[in-house]
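Worksheet: one structure, shown below.
Of the protein chains in this complex, one is absent; all others appear in place.
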Amino acid sequence: MDIQIGRGKTARRAYGIDEIALAPGNGTLDPSLADTQWRIGNIEREIPIIASAMDSVVDVRMAVLLSQLGALGVLNLEGIYTRYANPEPILDRIASVGKEEFVPLMQELYAEPIKAELIEQRIREIKQQGGIAAVSATPVGASKFGSVVAKAGADLFFIQATVVSTAHLSPESVTPLDLAKFCQEMPIPVILGNCVTYEVTLNLMKAGAAAVLVGIGPGAACTSRGVLGVGVPQATAIADCAAARDDYYQETGKYIPVIADGGLITGGDICKCIACGADGVMIGSPFARAAEAPGRGYHWGMATPSPVLPRGTRIRVSTTGTLEQILTGPAQLDDGTHNLLGALKTSMGTLGAKNIKEMQQVEVVIAPSLLTEGKVYQKAQQLGMGK
Amino acid sequence: MDIQIGRGKTARRAYGIDEIALAPGNGTLDPSLADTQWRIGNIEREIPIIASAMDSVVDVRMAVLLSQLGALGVLNLEGIYTRYANPEPILDRIASVGKEEFVPLMQELYAEPIKAELIEQRIREIKQQGGIAAVSATPVGASKFGSVVAKAGADLFFIQATVVSTAHLSPESVTPLDLAKFCQEMPIPVILGNCVTYEVTLNLMKAGAAAVLVGIGPGAACTSRGVLGVGVPQATAIADCAAARDDYYQETGKYIPVIADGGLITGGDICKCIACGADGVMIGSPFARAAEAPGRGYHWGMATPSPVLPRGTRIRVSTTGTLEQILTGPAQLDDGTHNLLGALKTSMGTLGAKNIKEMQQVEVVIAPSLLTEGKVYQKAQQLGMGK
Amino acid sequence: MDIQIGRGKTARRAYGIDEIALAPGNGTLDPSLADTQWRIGNIEREIPIIASAMDSVVDVRMAVLLSQLGALGVLNLEGIYTRYANPEPILDRIASVGKEEFVPLMQELYAEPIKAELIEQRIREIKQQGGIAAVSATPVGASKFGSVVAKAGADLFFIQATVVSTAHLSPESVTPLDLAKFCQEMPIPVILGNCVTYEVTLNLMKAGAAAVLVGIGPGAACTSRGVLGVGVPQATAIADCAAARDDYYQETGKYIPVIADGGLITGGDICKCIACGADGVMIGSPFARAAEAPGRGYHWGMATPSPVLPRGTRIRVSTTGTLEQILTGPAQLDDGTHNLLGALKTSMGTLGAKNIKEMQQVEVVIAPSLLTEGKVYQKAQQLGMGK
Partner (left out) sequence: MDIQIGRGKTARRAYGIDEIALAPGNGTLDPSLADTQWRIGNIEREIPIIASAMDSVVDVRMAVLLSQLGALGVLNLEGIYTRYANPEPILDRIASVGKEEFVPLMQELYAEPIKAELIEQRIREIKQQGGIAAVSATPVGASKFGSVVAKAGADLFFIQATVVSTAHLSPESVTPLDLAKFCQEMPIPVILGNCVTYEVTLNLMKAGAAAVLVGIGPGAACTSRGVLGVGVPQATAIADCAAARDDYYQETGKYIPVIADGGLITGGDICKCIACGADGVMIGSPFARAAEAPGRGYHWGMATPSPVLPRGTRIRVSTTGTLEQILTGPAQLDDGTHNLLGALKTSMGTLGAKNIKEMQQVEVVIAPSLLTEGKVYQKAQQLGMGK
């Protein structure tokens, strides 16, 4: 499989979601018969879609609404909701500044420290309204606030870094988070990510991950590939990590779901991730378009506020409908961004897949989307390049 | 042929019409000697081009005109022509609403039920004016209205679903259409589609299809790939399904034509489909540009009115000439969208192909069109992105 | 080398000029030492560049100027110069009509018949001013006017069709041109084209061609690929036809040059064609930009005036300098469209090629140009898509 880039270097061709399509098989299925149920940690959900831990996507209200609709939303514990008791004026400011003022504003807003009591408060707010309290922190944040999160009664804890590994080297003055120890000590399931390789997925599962997030570089509000050169196209990353999940299951009998995270825009994108082997997906920008989204029509990456190397950018997304329209329909747009669950069920019906497990087995073809005019047009319009 | 996407998944590279071109051989031919005749069911036609069963493309008048010119048009039995006795004001409304109002309007218009008497009336109108009455329904519609269609004296019956299979699983409360039984019981030829694989093509032919429609996802007004992730590039789909036709013919002596459907814009696209193995093509948007087209300069997909998951979009197509100019010339545009028959005959002459059978054997080269500036420009202009 | 498009069809990957680049070797050369001389028929030229037989590019004056500068221009014998004694007002009209009126105007202008006396007159005008009289006709035109051309004292006769072959099938009422007989009977060298394959090149050489034109579909003002689906990317076509030339030379001792024709814009494009094996190039649009060009800032394809299937389009090209600046410099533009000879000599120096024969042997790499931003930008600007 190795291709020679030059005398001193070989590389593997990796494939992105835009480069593949799903091919029907011999049978079809009424969409009503497609079962999309899945389980993450000890929680069962009807919809294998998680809203990203991004301030423009998930606040307390969104987390509750997503839970009620059968999905899940993750609250970022290191963003503005745990720095400011009242985030509304903060969100107004973010939405009002010009393109050039955005990075400095975010750097200023993040100068305010994270408060343990606000972490507890947000988790309690979600629980009190009947929501599933899924929260997220970086490894450093997890070290600091893990016990607060556990005490406050959260249901799921996501630890996310651009790239997470069980072999992190820190300066001598710093004790890095021992992921295995953390997973063992936390009373709630811990989801780890992001990674893109078979080996790291296996390592994270052995460390005790309740699920593994897959995806580095592909997100719309993520600029890791431009800034760091780092990124693995999602179709390949998912297939590799799903293979690790299957091997781990063979060995241990434990089935640890793999969640595709980043760069997904349409229902078709979600279907393709599952067809590559994912059990669920984590999406940001599609939900940032919901009327209920806290971003006020904007969406930004969580790496943005870094004081020295901001990554992730703020993009304008228009509000196109309610969360319900986006997640479970009925759709009022025909471009694949409304009724994501309906799209998944219809795709499964079209492909003859009765459940997520069968959907992971459907045939994939390599079919570069840039070569079809419709896709170019669609993307161009999404990007504001068309008329 | 399998390419590894990742450890857990292999895929095949599939090719689209835009990625191939036709290469001349050793001989050439005067275009007047190129014989384009073909046969579908028991009907012989001079032109292997069928107008799609889309409301913006084929009404009674277009079906008659297309028949007179040597081609064929298919009337959609589940669109507005069988819901409304007078479709003209309905078409006016569709053409007048803004982009955002389109999907809700279509959902509203489709709330009106289909009327059996209008089905009969439309078929009779076509026959009375000397046209070939080719009509189309979904499998569900075929169950309901099959006998009405037969009684009214239609000539050809198309059953079309996004993906059709002979192994459809329905909820227990529903009896799915048995395609084989239906074909056997209908007194007229039944054309089935769409499909994209060798196996399903064989199954549909065994079920009694008089022709098979090939193409999932490629149409200009179709958003299946974006919404569902489903789609197989046309060059590959046609070649696979044509191989099934040839094998079926070897086994049974019955020659069942394969019709490429979706995403074709120019004469060159039509030529390329036949060169990949198609016997004929079904096209929508090129005819939506005719002065006689009912769409009033608009074109929209038939999946659009779905109340929960609209797919297919309305696109603005300008009216560029008469149906005759578009189909048989003389052309007044030099971009391949006028005189489609002339283009086919000239291409056959250029390639030395005396008939459709020889045209199916001409040499194809893989030559991605995005890499040539002319094509980028042409597409960009069609898409309204140029100046 | 064959790639499976689908079960019923294999294809070969063909490469365009935009997909390759030239790689330096171990040595370099002062550009002044690069020898670009070549021979076509019995004529020796300093510059291996021929101006296309297009009305917007070559009139009598341009043919003379090109001869004086060391190159060659071919006069189209079936365009307006042989239909109208005074072409100036005709050219004015062509330059003044709108986009929609262009095709009908050309169809009207071509209703005027070609006049033998104007053919003679144009050839004499070129000769009297000291130019090389190279003229061009279609096979049909060659049948009719061959003897007139010979009598008038032309130096080179080009017979060009979209696709030429020695095995052309005509209606019984028509006697097709026998190319071998024609070449034998003409007292002047006859150049034949266009073709794209090894076999046809060999056949044309055996028929007596003094040179063979290579290229179908790639030209900026050519829409054969869109209209007919026909076209072979130039790098592959040239390499194949050059192989036929080399084999023919091995067998017969006769060296018949191969001329790349179509789609070339910059000096770099010319260099790449020679590196693929061409002996010379024929270019249109770069010369249409000359102040002396008859097109008045427009450029159009010669297939345009077809009454039933116009192909080839009129494009706006700005006038950027004198013919001398474009051909031999000094350049006032830095985008590769000025000083084409200087570009060729500098490229040969950079690559260490002392003459055309060595330039045909330099290393080529496959390096898709769309993947470099500079090229996208450059093309976008040429196409009027940038700001």
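Per-chain numbering from 1; labels A, B and C assigned in written order.
Criterion: a contact is a pair of C-beta atoms (placed from the backbone, for glycine too) under 8 Å apart; a residue touches a chain by one contact, two chains touch by 3 or more.
Owing to the predicted nature of the structure, the values given are computational and were not obtained by experimental measurement.
The chain not displayed here makes contact, within the full complex, with A, C. When the full complex is taken into account, the listed residue touching the unshown chain is A:Val103, out of A:Leu29, A:Val103 or A:Ala242.
Of the listed residues A:Ile40, A:Ile119, A:Cys183 or A:Val196, the one in contact with the hidden chain in the full complex is A:Val196. For chain A, the residues touching the absent chain in the complete assembly are 3-9, 11-14, 16, 18-19, 103-104, 107, 161-165, 167-171, 174, 176, 195-197, 199-200, 203, 216-220, 222-223, 225-233, 236, 263, 301, 304, 307-313, 368-370, 379, 382-385.
Listed by residue number, the positions of chain C touching the unshown chain are 1, 13, 15, 20-30, 32-33, 198, 235-240, 242-244, 246, 266-272, 275-277, 329-336, 339, 342-343, 346-347, 350-352, 354, 363-367, 369-378, 380, 385-387.
Following the convention adopted for this analysis, only the chains that are shown with their structure count from here on.
The touch graph of these protein chains is an open line.
Chains compared, chain B against chain C: the Cα-based superposition rotates one onto the other by 90 degrees, nearest 5. Nearest to the common centre of all protein CA atoms is the CA centroid of chain B. Although chain A and chain B share one sequence, what matters here is the overlap of their interface residues, and that overlap falls short of half of the numbers used. Between chain A and chain C, the centres computed from C-alpha atoms are 54 Å apart. Along chain A, no residue makes contact with two or more other chains.
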